[in-house]
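Dumping the structure here so I can ask a few things about it.
Of the protein chains in this complex, one is absent; all others appear in place.
And now, chain A:
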Amino acid sequence: MLFESKKLEYSHPGQKTLIFPDISLASGESLLVLGKSGSGKTTLLNLLAGLLKPKAGEVILATKDFARMKGQEMDLFRGKEIGIIFQKPHLLAALNVKENLQMAHFFSKKKGQDIGQLLAELGLSEKAKSSVLTLSEGEAQRVSIARALANSPKLILADEPTSSLDDENTEKVISLLKTQAAKIGAALIIVTHDQRVKAHIPNFVEVQAS
């Protein structure tokens, strides 16, 4: 197994402890995380990304349990091995498209994928030098996918990546995520409540508010 999470628990201050279902994925596999609003989907995603520390349990990626990593070590591990796509693209407005991707290489201290080629595969070649402020929502989301893929991560996490996109763009984004994850041999986890996504990925777990 490339990626496994076991017996993950987390408690927000002053609230009941959340217990999450175990996940295990092989290279190239994809999984949906479903659940109602407020069920803790996003908390799970944060735990899987190492952005939050679990109360108990372990998260193992490529034989490394990063649930116990700290500070800079965690930041660097996340930069190198985990690509995250957020609900909103959150591109750095001061930089152009290409520079946004270069930042991923710089901070993870990893060479990663060739940016020109990556942009070409995502149909963004002619936007490389454009300011990110000139992009459409669909384009911006694709750039944020490119940023998540830039370091050839072993795990790709996506948090409601299609919630603000139209049908056509949703189609594009999901198939992009699937093909790219398969190409670099990464595990793909998508947190969503979007019906359109369910049609593409049969595999799912459900988070239930307890």
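Convention: a contact is a pair of C-beta atoms (placed from the backbone, for glycine too) under 8 Å apart; a residue touches a chain by one contact, two chains touch by 3 or more; residues count from 1.
Assume contacts and distances are computed from a predicted model.
> Per UniProt, what's the omitted chain called: "FtsX-like permease family protein", "Carbon-monoxide dehydrogenase small subunit", "Carbohydrate ABC transporter membrane protein 1, CUT1 family" or "Cbb3-type cytochrome c oxidase subunit"?
The correct option from "FtsX-like permease family protein", "Carbon-monoxide dehydrogenase small subunit", "Carbohydrate ABC transporter membrane protein 1, CUT1 family" or "Cbb3-type cytochrome c oxidase subunit" is "FtsX-like permease family protein", the UniProt name of the unshown chain.
> Hey, which of A:Ala26, A:Leu92 or A:Ala120 is the one touching the hidden chain?
A:Leu92
> Out of A:Gly38, A:Gly71 or A:Pro202, point to the residue that touches the absent chain in the complete complex.
Of these options, the touching residue for the absent chain is A:Gly71.
> Looking at A:Leu52, A:Ala128 or A:Val205, which makes contact with the chain not pictured?
Considering the complete complex, A:Leu52 is the one touching the chain left out.
> Out of A:Glu29, A:Asp159 or A:Asp194, which residue would touch the omitted chain in the full complex?
Missing-chain contact among the listed residues: A:Asp159.
> Provide the residue numbers of chain A that touch the chain removed from this figure.
42, 45-46, 49, 51-52, 71-72, 75-76, 78-80, 84, 86-88, 90-95, 99, 102-109, 147, 151, 159
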